[in-house]
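Removed from the display is one protein chain of the complex; every other protein chain stays in position.
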Amino acid sequence: MSPGPLALVLAALLAWLAIGTLGLARARELVFVSRVLFPVGALAGLVLAAAGVIALGAPAQALVVPLGLPDLPFHLRLDALSAFFLILLGAVGAAISVFSAGYFRSSEGTAPGLVCFHYHVFLASMALVLLADDAYVFMVAWESMALSSYFLVTTEHRIAEIRRAGFLYLLIAHVGAIGILLCFGVLQGGSGDYSFDAMRAAKLAGHWPSVAFLLALFGFGAKAGILPLHVWLPEAHPAAPSPASALMSAVMLKTAIYGLLRVSFDLLDAQLWWWGVIALSLGLATALFGVVFAAVQTDMKRLLAYSSIENIGIIVCGIGLTVIFKSHGKTLLAAITMTAVLYHALNHAFFKSLLFLATGSVLHATRERSLGKLGGLIHRMPWVAWLALVGTLAISGLPPLNGFVSEWLLLQAFLFTPSLPQSFVNMLVPVAAAALALAAALAAYVMVKFYGIVFLGQPREPGLAQAHDAGRLERVGLVFLAAGCVLLGLFPVQVIALLDPVNEMLVGSTAGRGVAQNWLLLAPINADRASYSPLIVFLVVGAIVLLTTLLVRRFYHGRVRRADPWDCGFPLQTPRMQDTAEGFGQPIRQVFEPFFRLQRQLPSPFDAAPKYSARADDHWWHWLYLPIARAAEACGRFFGLIQQGRISVYLTYSFVTLLVLLLFVQ
Amino acid sequence: MAAGIPFYAQLINLFAAVLLLISFAMLAQRRVLSLIDLFAAQGLALALSTAVVGWGTGQSHLYWSAGVTLTLKVFLLPFLLYRLIRRLDVKWDVEPLINIPTTMLVGIVLVVFAFNLAAPISNLSSTVTRSTLGIAIASVMLSFLMMITRRKAIPQVIGFLAMENGLFFAATSATYGMPMVVELGIALDVLVGMLILGVFFFQIREQFDSLDLKHLEQLREDE
Amino acid sequence: MTASAFLSQLLQLGVALLLAPLLAGWVSQCRAWLQNKSAPSLLLPYRTIHKLFIKDAVVAHNASPIFRVAPYIVFGAMCCAAAIVPSLSTGLPFAQAADTIALVGLFALARVFIALAAMDIGTAFGSLGARREMFVGFLAEPALLMVLFTASLISGSTSLPTIVDSLAHRDLAIYPSLAFAGVAFTMVSLAENARIPVDNPATHLELTMIHEAMILEYSARHLALIEWASALKLFNYSCIGIAIFVPFGIAAGSDDWAAILGAAPALAAKLAIGGFVLALIETLSAKMRIFRAPEFLGTAFLLAVLAMLVHLLLGT
Partner (left out) sequence: MIEILLVLGIPLAGGIVLALIGERGHAPTVNVATSLLTFLASLALTARVIRDGPLLVLDQQFFVDPFNVFLVALTAFVGFTTSIFSRPYMRIEHEHGKLTPARLRLYHSMYQLFNFTMLVALLTNNMGILWVAMEAATLTTVLLVSLYRTPASLEAAWKYFILCGVGIAQALFGTILLYFAAEKLLGAEGGALLWTELNAVKGGLEPTVLSLAFVFLLVGYGTKVGLVPLHNWLPDAHAEGPTPVSAVLSGLLLNVALYAVVRCKVLVEGAVHNGMAKMLMMGFGLLSVVVAAFLLSRQKDIKRLFAYSSIEHMGIITFAFGMGGPIASYAGLLHMTVHSLTKSAIFFAVGHAAQKTGTQLIDSIRGLVTISPSIGWGLAIGTLAILGMPPFGVFASEFLILTTAMREQPWATPFLLLALGIAFAAVFSKVQPMVFGETTARRLPHRPAMFPVFVHLALVLMLGLWTPPFLADWYRQAARLIG
């Protein structure tokens, strides 16, 4: 084995597999599994991230492992793109592992060792996806990833809902995987050589590149949750234990992004502008759809899941723009957009896992997932609440945190769009920018709802008074992720410089040199056109806040008196008078009514125990999935008619088949 | 019958015609016992034609083959079938699923089809008996049709055996017979198959009190 | 960064901080005149702020630190925004650190914090206000961004000083896109500054209030900071409007101090007119139902997008 980062990555990968196996061997020993195995797994994650950082700057390393099919051994390759996503996986994975060490307790449905096994296989297969350099090992890793995460989703398999969610997840993942498989079938160009090197070299003629791209979009889109293949996401994420949801949302969705980038920018040698238009439109639709649905959710993990759909939409939209730029040879702009895409992927991994883990802690402390039964947890769980606040602000895209940086870059890319040959695309771009801005603003709405209802206000249920804060290991994980959000937000120039090799590789140009005017100032083209320095903004806001406080204390005073809330003088105040999740989402439900399939249950005026309920369902179920299911059922019934038990009829089939074939041959 | 072909070939053609005729007769026959008789007659025609081919072409192993056919299909199987019917006490007439005129019409279409099918092949053959291939195919198809149209177990089996006869005829007429080991194997299979079927009849009767195939229509997908 | 640039920066920040309450006072005075009421003093906002600072802060029992931190952050964000928007001159070195997108981001930051603080106490009004504020914000924010984008597209920059430079100091050109953007901006400003027809800053009627509902629980210095921040926000919006639509008179760079000081009367005049127009609009229109707000803001958003499209279509 050649030394260097690849060796380190492989070591981490094997370590994960070994940990998983150990967990399986000692499945029932909770303390061993949680206090020993998970932290060691976290260490492996850190090693992986470090190796990724080293590999970003280094030339690509390749390795052939004599496994797999006889003519197709496992090709592994560590290049800049893989390295970037490995950093993401390693860093976020490490944090989630540490958190998990404190999270998994006994008396959960599945033995802890089994969870440990699936968890680490999941991690290892994601790493392998990123390393894969031929279609076979890619697919093996890809499906292992789906499978192990399926088992994580169905940890509590006794609940029928969760089984249903798991089934839906695995089904869509599998159909998507077949799409990817067919995509590789196109890419190999009939050569029978499935290594990525051969695919890079293959020159596809005619429509084949477009077919490959569309198949990739379909296949990876199913995993990423692009409309209309998103339906599994809001089901599976809430069903899984929180660390698993975090891992799926933060990292697994990114492997789909990785795959899309790998296929469209690495394996396909030229891009067509209309691919970009498709990706852009789909991405925007996904983003808007996701955020609007997130706004009306009442389950905190479902809300976050829809928010993941939104973020994936933003990323895909960025990919679309990159394709448009690249196809017109504007490599510098493509590099900027690509930077935004990668940056947002990284950011989303950090803040979304932070939030999912926070919901995990809340879930543990309160046994409650429904927003309507939470509230006021900032007093009971200060650690979780304050760290979640960082995540909330970051995901809302507020300066100076990380979410803002990537949105800023992406918006800049839209603004810099030069006039393109297709006037239709020219018109699309501003509309896309507007839609993106709308999605970002709605995200803030959603996150205020999430944070305000879970952590602020008064506890909506008496039981919440017993909630306890996260344990020490959990806190470490959360702090790590929150720190990541802050650092990624404050030092974009350094991060973008790190991304340069990836840009160089994918779009043939670097953004870093242009983007970084100096170490403080982020300026994509030049400082006159646009610049942003989060550190300065942070320091200035901080200084003003500090100065104001000091001055107020200096010239006036800092006295505080505690009293009951005033509330316009209303005498009776109960926690139930606060907005519920439904209430908070109601304006959005009203404004975006066509988005939903609303089912309201209104009480009659004479109802003794009036009950009101409103459900916002996904149209796609009724437009796409149920019709497919019904069509399949109808086909099944039709084919069932063929087989109606009578032997004469069966003999007739044989006979007719024979006659028809004889006629055919003649 | 064109002139100039040897006498034995004319004989074979005659037997072929008889075979086809018997096939039609079986298609039209309602009575089980008569079906067995017809089956035996078909076997006899087959055995004779095999022997004639052997005589005409000097292929001595065809005599063996004819002997096996005679023993098996003229004596042994009809005998077994007779015994079965006596033991099972099922001498009823059989009413086919499709009425007999229709069946006959379909049968004629099949014969035309079979002849058409065989025509290009027959011209390729070097054997003098080549024109009988079409008849062989036709009788196979007619037997197939018979199996489809019968609603009782025993006539269906007789159809199956008649189909085997057609195949044998094809083997002897078109190619002067298959290698001996194969023929023996086939014969053994037919015999064992018949024995197993016999066992089956008893089991079915035991279960359903009848050999009507309508009882055997429970496993299905269309509910 | 040169010393004069730094001075120019400080000067404009100071002007904003000091003039903001005055502008608020001016608007309410105009409004009173227009409505035939006796007008409060122009300096009333200063006195109110001072009075509030003196008082003891009353904080609800279950208020979390977020509640107490929020006013400072809102104030900080608004100050920061004021440091980006050119009022007298384009010599704003700090604007390099934050462009128009960051400006919108800062407004959003303030909005999110005030909304969170409103939800913190857990009263019915608080969460109602927070919900409505975010509701208004989700349409106003992208609309504002699109207005700014239109200007950015014209000038090829997202940095406000550069925009002003290019709009004010180049050859005069007529930009039809700015007409759309102007209407959109006016609508957004009304909504964002809690003005009629979207909100009414002078009411505590539960059915209508948005901004006031959020800050019901605040008192003393916290309330003072929030009031000041609101005034700053109004000032900022006014300056943004001036900078984009009537940038003439704003000095270029930070070296020509005569020009910078000369810009002051122009600014005062523009603000005075702007304040009057605002009061006029408020007087002439009626408060909308909250669910008419999305129609209002949606129109603004569409107009802003249209402005961009018009710019692309007609080009310059």
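Letters are used for the chains, namely A, B and C, taken in the order the chains are written, and counting of residues starts over at 1 for each.
Here, a contact is a pair of C-beta atoms (placed from the backbone, for glycine too) under 8 Å apart; a residue touches a chain by one contact, two chains touch by 3 or more.
These numbers were taken from a predicted model, which means no experiment stands behind them.
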Displayed chains contacted by the hidden chain, counting the whole assembly: A, B
Options A:A543, A:L602 or A:L658, residue touching the unrepresented chain: A:L658
Selected residue (touches chain absent from view) among A:I19, A:L123, A:L170 or A:L438: A:L170
Selected residue (touches chain absent from view) among A:G57, A:G558, A:P603 or A:G636: A:G636
Listed residues B:V32, B:V68, B:L117 or B:I154, member touching the removed chain: B:L117
Where the missing chain touches chain B, by residue: 59, 117, 120-121, 124-126, 133, 137, 140, 144, 147, 153, 156, 160, 163-164, 167, 170-171, 174-176, 178-179, 181-182, 185-186, 188-189, 192-193, 196-197, 199-200, 203-204, 206-208, 215-219, 221
Sites on chain A contacted by the missing partner chain, in the whole complex: 66-71, 135-136, 139-144, 146-147, 154, 157-158, 160, 163, 166-167, 170-171, 174-175, 178-179, 181-182, 184-186, 188-190, 192, 194, 632-633, 635-640, 642-643, 647, 650-651, 653-654, 657-658, 661-662, 664-665
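Here, only the chains that are shown with their structure count from here on.
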Chain-level touch network, classified as line, ring, star, complete or other: line
Whole-Å gap separating chain A and chain B, where each centre is the average of the chain's CA atoms: 69
Whole-Å gap between the CA centroids of chain B and chain C: 99
Centre-to-centre distance between chain C and chain A (centres being mean Cα positions), rounded to whole Å: 35
Parts of chain B lying in touch with chain A, wherever the complex brings them together: 97, 113, 116-117, 141, 144-145, 147-151, 156, 213, 216-223
Residue numbers on chain C that touch chain A, as the complex places them: 53-54, 56-62, 64, 66, 68, 72-73, 75-77, 79-80, 83, 94, 96-99, 101-102, 105-106, 108-109, 111-112, 115-116, 119-128, 130-132, 134-135, 137-139, 141-142, 145-146, 149, 152-153, 156-159, 162, 204, 206, 216-217, 221, 225, 290-291, 294, 301, 304-305, 308-309, 312-313
Of all residues in chain A, those that touch chain B in their complex: 637, 639-648, 651-652, 654-655, 658-659, 662, 666
